[in-house]
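The other protein chains are all here in position, but one chain of the complex has been omitted.
We just call them A, B and C in the order they show up, numbering each chain from 1.
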Amino acid sequence: MKKVIPTLVAFITGIIVLADFLIYNPLLDQVSNSLLNWALLVAAFAFIVGLLNVLIVHFTRIIKRERGWPYSIVLVLAMWLVIIFGVLDPRGPQGPIVSWVFRYVQYPLQATLFAMLAFFALSAGYRAFRRQTVDATIMLVAASLVFLGQAMLISEWGKWFAAIKDWILSVPTVAGMRGILLGVSLGVIATGLRLLLGMDKPYAD
Amino acid sequence: MIYCPICGTANRDGSKFCNECGARLVPQEGVHEKGHTKCPMCGALNPESNEVCSQCGARLKPLVSIPPEELPLEGPAPFIKEAGEVKPEEEDFLARLRETVGEEGPPEAEEVFSPATPEEARQVPVFPEEIIKEIPEEEIPDILASLRAKVREEEALFAEEEEEAPPEEMPRVEIPSWVTGEERPPEEKAEAAPEEAPEEEKPEVKAPPEKPPEVEVFRWPEEEEKPAFAEEEIFKELPAWEEIKPEAEMPPEEELPEWLKEAEEVKPPEEAPPPAEWLKEVELPWLEEEKGVEAPVMAEIPPWLEALRPLEEVPPAAPPRRPIEEAEKEEEGILAGLKGVLKAQGAVAIPERPAFSEVAEVPIKKDLLQSFLKLAYTRSSPPSIKVPSRRRGRRRYWLLYLVLFLAALVPLVVKWPPMPVGSPPSPPEVRDFFEVVEGLPSHSPVLVAFDYEPYMAGEMEAVARPVLTHLKNRGCKVAVISLVPTGPALAQGIWDEIAGSYSYGEDFVNLGYVPGREAGLRALASGLGEAVKYEYVEGKPLDSFPLMQGINKASDWRLVVILAGEPSTILWWIEQVGSLPGVRLAAAVSAGLKPYVMPYYQSGQLEGVIAGVPEAAHYEDLLGSPSYVTSFAPAQALAVLIALLVILAGNLFGGGG
Amino acid sequence: MDLAMDLSQKVGLALALVFLLLLYASRLEVKARGSPPLRPLRALESLRRALNRAIESGKPVHVSIGTGSIGERDTAESMAGLAVLGYVEEQGSYYRTPVLSTFATPSTLVAAYDARRKATEAGGTPPPGRIYFLAPQKIAYAAGASEVIKDEEAQVNVMIGSFGYEYLLLGEMTEHRGIEHIGGTTDPRVLPFVYASSENYLLGEEIFAANAYLSSNPGALASLLAQDRMRTLLAVLIVVGMILKSLGVIGG
Partner (left out) sequence: MGTSGLNPDVIGGWVAFALTLLVFSYLIRDNPLYRLAVHLLVGVAAGYAFVVAYNTIIMRRLVGPLLEDPSQNAALLIPLLLGLLLLSKLLPRLGWFGNISMAFLFGVGAALAIGGGLLGTLWPQLKASTLSVNPARVGFLTSINNFIIVIGTVGSLLYFYFTGTKARSGIAGLGARFLKGWATLGRWMIMVALGAFFATGMIAFISLLIARLRFMLEVLGW
């Protein structure tokens, strides 16, 4: 019972949504769309679990004075401020305070962290290409040519590098990427089928 | 190239340890490598089965095994001593360890986990046939026989140890079946259980599933080509375990015929030793006894110890490491051997036991030995864990970072002149994009999807601006929509800046956020009203805006421009909307998506592509009004070049870390 | 009832059915003949080894299953990560090694609690170590996770699942802190950085094999076998398609 019901639920919802992919049928479409919508709603409830998790974890950290506990205070306070102002304001995330926080705190922090990826990519590349294997060498050469093709905006050589870059991006890269994507889709489909068939039951305790 | 015997990785010539798994590549003297034993005296490679070197006659295999308990007690290897001394900071750690040892026997755990074990297990089937083939009776047997005879005469005392002697040899040749990890011989289990806390054995028993039991190996070329098809050929000849076994048992039979015969006869009785009896003996008395034996044994086995020593002669390549660590490293190498010893005991013991009347005692000792040894080794390992060798000193790349930072910053600060217009020809996909927009009749409704997260805005804004500017210049009626909750605000901001003055609802309308991603897009594909009910800025129904008059389905837009920062969103648009009849898609994406979208451009699903800042600069160039992006471009170009140079320089001239 | 299908849907259905059959056949085969020989995956070997070290040192293992969720299209990747998490949790439960895990989406968080419950059932005690929910925004998640790793002094960082560029942030920061990391994801954009930031990487679909390699669960092994047969089929289809197209037999 405890296992059968969830398995059935997974199977039935899965089959309906999958069938909608494979068959044009207005009724099916409608049912499937509401299932997708429900999934969004159900997943939103999980946020409550997430919220509790954050509170419990960080309060324990603060109480036990674990390493880095002052940061936990910052984290929890920031979270609560946003939640309180967001929930009280009928416009939610569009409310003045939350949107100010978004624009001037969250956005610059995120954008800067992403900008740091330039440095991290540099150091990762610096290490990886040094492996001096055939693989790393091929990768380095391909990367260098694409770099040159994109960077040479000024020089007359630009067009040659641009041509090479275009060829790399549209021939071997496409081949390699397709291999990866096809393979990934095999893995994805196999994983999904296993789940639908109940061979895998990640939802059952 | 040197190929790692454990994982098969190709390593640079001269490497001492495998880059992948850390296994020793340079064979230790007297230690086997790929079925061969290197002579400690002359360095010649001998078939593993040789007891003496075929070149110089030096002994390759110890006559007597090293009594393992000697390692910790006598301490010929410095690391063990050190391990004992490490106490100060590690105390709690050691305590924990002890606890674990007591409770659940981490040594066992280690054995179960040790990646070496599955590898060993896998490779056993691989190499033996070579060995077995080479074993042929030609050189060895007679010498061996005589030697053995001598040994036995001389060392009747130590005969007991001798049974454990050929540790490296045994696992390969004699005991394939359970080196594979298939099953332990029943006696072993029986012995092990009472000695270690029985409940804690459980995990061990449960753990095995982690290792697919009879996994065999096949490889694609990993980093580099492997020695072509060695394994395959091997498989060809000796595919199954079962086939190895009989053959494997042959050599010993030939060498020591009497033993074996006896062994076979006596086997059954030993397998069920009365537990009560030996339990008495197990504990301390035995240990003391062994201690007593130690000294003489030591004297007798210098060659063996010599063979073991290489542990200490650590490659000079790693001077900064602490000796303990080295020891630990070595230990890995040894441990493999040791494990062999331990496992071999059971099997070897079986033939030998008959020679000694006390049937039950022998295996017990071994088991104790085993646990003791492991204990010793685990004790010695913690220090090395404190400073794992992987910790390459928490590298900082601040110099690299500084260079890149300056490369990006300086052109911005000094306001480097914008790039000369029209120098290199724009890529065709950018020109196509331009032509598509250029070809739109004035007042065409165009849908622009702002599908990037705010963190990509820095780049995407540079891509979006020239496109929106062009649309505005063409007099198109632009509606924006977003699959990302934050998209509408970004869109609004950019449009406000570009357009200056416009009539909202007539020239521009913000349709807001479509939740549900794919599902939302599918709804959008079936009808706009399904996905979007209210407009974003004023929250009014869509019909109330002049721009939206006559637009019901996706194909009513003359063009759909996707501004995407993630591959998934662009794929959704192509799949869900692009497949509808009459819909024209063009994409302006992050540079990182270029390889993703190129196939769709080539297949005609996308009518034009702009990827990243460099191409956006081209677009501005085509527009003839270089401004925003173009002021970006020099810094971009310089930073990219510098990054490339740094990577190349690091790769070509860089030495160690 | 209206059951219209276009070509791609027909092909899709056919491929799905073939896959299903292969899956079933492979299941039977694995049952009958046991595991097929498997290509060694270094990263998974390293994972075992790293776990070993963590068990010895008593330091925590950090597992991240990425920024995907459950109930959306990245569910399969999240499941691959959950399989690895389940394995690590189980080991953590046996050997009392702390297992940290961090989550970006609440649905995966709930799944993680389930994984822990399962591990507790299997191993007797819940593994020490915490489950952290951070934030669904990818980069915030990655930065936060690297702080957790630092604060908890993790010994190993395992990142297998659905990752975008944030992988690079997490991977490099753990690298800078001298922590060993093992990772894999499916997004081709991110793969070069997976490859670059660690020597223990799983490329693309290899993450889906983790379950089979680590647990030797027959279902997972069967799925590998089925995947490989499907792969052969695809290769043949592509080559045949190329020939037919070149000869002008099919459109083009």
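The rule we apply is simple: a residue touches a chain if its C-beta (ideal position, glycine included) is under 8 Å from a C-beta of that chain, and two chains touch if they have at least 3 such contacts.
Since this is a predicted model, take the numbers as computed values, not measurements.
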| item | value |
| --- | --- |
| Interface partners of the hidden chain - shown chains only, full complex considered | A, B, C |
| Contact with the hidden chain (one of C:47, C:63, C:83 or C:110) | C:110 |
| Positions on subunit B where the hidden chain makes contact | 216, 218, 220-221, 225, 229, 231-233, 235-236, 239, 396, 398, 401-402, 404-405, 408-409, 412-413, 455-459, 461-462, 485, 513, 515, 518, 571, 575, 590-595, 599, 603, 611-614, 632, 635-636, 639-640, 643 |
| For subunit A, residues in touch with the removed chain | 2, 5-7, 9-18, 20-22, 34-52, 54, 68, 71-72, 74-83, 86-87, 91-93, 98, 100-119, 121-122, 125, 134-136, 138-144, 146-147, 150, 167-186, 188-189, 191-193, 195-196, 202-205 |
| Those residues of subunit C which, in the complete complex, touch the missing chain | 8-9, 11-12, 15-16, 36-39, 69-76, 78-79, 107, 110-111, 113-114, 117, 133-137, 140-141, 143-144, 147, 150, 165, 176-177, 188-189, 191-193, 195-196, 203-206, 209, 212, 224-225, 227-228, 231, 234-235, 237-239, 241-242, 244-248, 250, 252 |
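FYI, only the chains that are shown with their structure count from here on.
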| item | value |
| --- | --- |
| Graph class of chain-chain contacts, one of line, ring, star, complete, other | complete |
| Distance from the mean Cα position of subunit C to that of subunit B, given in whole angstrom | 13 |
| Residues of subunit A engaged with two or more neighbouring chains | 40, 106, 110, 113-114, 121, 123, 125, 129, 131, 143, 177 |
| Per-residue overlap in subunit C, given as positions that touch at least 2 other chains | 72, 137, 139, 165, 175, 188, 199 |
| Subunit B - residues contacting subunit A, complex | 10, 12, 223-224, 395, 397, 400-401, 404-405, 408, 419-420, 423-425, 427, 453-458, 485-486, 489, 515-516, 518-519, 522-523, 526, 591, 594-596, 598-599, 602, 612, 614, 617, 633, 636-637, 639-641, 643-644, 646-648, 650-651, 654 |
| Residue ranges of subunit C in contact with subunit A within the complex | 1-6, 9, 12-13, 16, 19-20, 23, 27, 69-72, 75-77, 79-80, 82, 103, 105-107, 109-111, 113-115, 117-118, 121, 130-133, 137, 139-140, 142-143, 147, 150-153, 165, 168-169, 171-173, 175, 186, 188, 191-193, 195-197, 199, 203-205, 207-209, 219-220, 222-224, 226-227, 230-231, 234 |
| Residue numbers on subunit A that touch subunit B, as the complex places them | 29, 33, 36-37, 40, 93, 99, 102, 106-107, 110-111, 113-115, 118-119, 121-123, 125-126, 129-135, 140, 143-144, 147-148, 150-156, 158-159, 162, 166, 169-170, 173-174, 177-178 |
